[in-house]
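Sending over a structure as structure tokens; questions will come in a sec.
Left out: one protein chain. Kept in place: all the others.
Just so it is clear, A and B label the chains in written order, and each chain counts residues from 1 on its own.
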Amino acid sequence: MKAGSKLERMLESGNFTVTGEIGPPKSCNGEIVRHHARMLKGYCESYNLTDNQTAIVRLSSIAAGKILLEEDCEPNIQIVCRDRNRIAIQSDVLGATALGMKNILCLSGDHQKFGNHPTSKNVYDVDSIQLIKILDGMRNGYFANGEEMKDEPPKIFIGCAANPFADPFEFRVTRLEKKADAGADFTQTQCVLDMERFERWMELVRARGLHKRIKILAGITPLKSVKAAKYMNKYVAGMMVSQEYIDRLEKAEDVKAEGVNIACEQIEYLKKMEGIAGVHIMAIAWEEIVPEICKRTGLNPRPEV
Amino acid sequence: MSANADFQPKIIVFACENSGWLAAEHAAELALSYPERVELIKLPCSGKIDVLFFMKALEKADGTIVLACQKENCKFIKGNIRAAQRVKQTENLLKEIGIEPERVGLYYLAANMGHKFVEIIQNFYDKIRELGPNPGKVIK
Partner (left out) sequence: MIIAERKPIEEILGLLSKHQKVLVLGCGGCVTVCLAGGEKEVGILSSQLTMARSKEERPLEIVQKTIERQCDFEYFEGIRHIVKDVDAILSLACGIGIQTCAEAFPDKIVWPGVNTKFLGVNLNVGEWAERCQACGQCVLDKTGGICPVARCSKSIFNGPCGGSQDGKCEVSPDTDCAWALIHDRLTRLGEVDSLREILPVKDWSYSRDGGPRKLVREDLELESGK
């Protein structure tokens, strides 16, 4: 065990694992985080806390993680490379682990152009792969500069993202391999809304045996409207929504219900896919749907580990 | 109409030696007359016109134009196309400082068009007369 988090234990047990996501609010109102934690408690092994998602200023992911711990939910702290240099990031890693957080997810971060402070300066002192390597060094007792820690090293279970829907397609597998080489223990993929492409990607992943080196959780996002689906497909870089899903939503009487149906079908399908260790359910601004999806797919109650 | 009835605009005309300049000579042969305060400057091609020429002209004149060969009839193929671009660029420079872009212009004609030459000059002269004096003319 690297950190002994519930997430790590569940993945190691071989059980189909479930992670969720909570977006901290654009305010200091921690009760919103608490509310979502209580709503989702018991449905997932761990909950990602986004780090100023889409470059919009929000309550800090580590502070939100503390609230989750108080609610007996396990946080997965996202850290993006956009806003902090290696000094600040290492300091935050020490702080988060001191507070009892064990899972950290390393990301590049959305460019600030998309956020609410487009005139800000970005940092990108290190990139997401270098960040994984820094964290791996830290848990082995070394700072990024090679200096040995005088005290006990932080225990971290390291995560990363993988995007099978970005380009160049084949290189996406190499990039996951680089992340595994750097020390990542698990990866959560971009929302799978094009199962055919995802399967092609998984074939390449399996061909290189990567699924045996890194735990893969497939991203699940229930679609809420036809408009959102079309928008994501057309305008969001690195996202793809298959025409099949768009057609189904268009024909559906109750679009939201159909979106949930699709998500549930995907989970059932992924359960049988070789190399898939679990799902990461991202239902930002629709958190209340997560329990229903988990119950319908038999992912609730969770096994004890 | 201009407030000043006595206003006689000063106009600087850049003329391509293959069309506008010859048309002016043709007008002279026909003894056609046009306003006095019009100064002609010969260019080897309308494509020789430059934003700076126009600007320098407008430092002392009320309007300025370039006379180019008919479309697709430029001896140097693209001269008249480039002249049109430079007129646009000059219009923008004038707009930036609040001067009417109509004070610069481009007209197409052929060497044997003496009457057309006079008509162009007279029309542009009348237009500038209505517009009034160039507010940007440089005070020394």
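Methods note: a contact is a pair of C-beta atoms (placed from the backbone, for glycine too) under 8 Å apart; a residue touches a chain by one contact, two chains touch by 3 or more.
Predicted, not measured: the structure shown is a model, and the values here were computed from it.
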Touching the hidden chain, out of A:K2, A:H35, A:R86 or A:R200, is A:R86
Touching residue (missing chain; options A:E12, A:E71 or A:D125)
A:D125
Among A:E12, A:D110, A:E199 or A:E292, which residue is in contact with the omitted chain in the full complex?
A:D110
In the full complex, chain B touches the hidden chain through residues 50-52, 55-56, 58-59, 93, 96-99, 135-140
For chain A, residues in touch with the removed chain:
81-82, 86, 108-111, 113-114, 122, 124-130, 133-134, 144, 161, 163, 166-168, 171, 174-175, 177-178, 181-182, 190, 237-238
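Please note the rule applied: only the chains that are shown with their structure count from here on.
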Whole-Å distance, chain A centre to chain B centre, using C-alpha means?
67
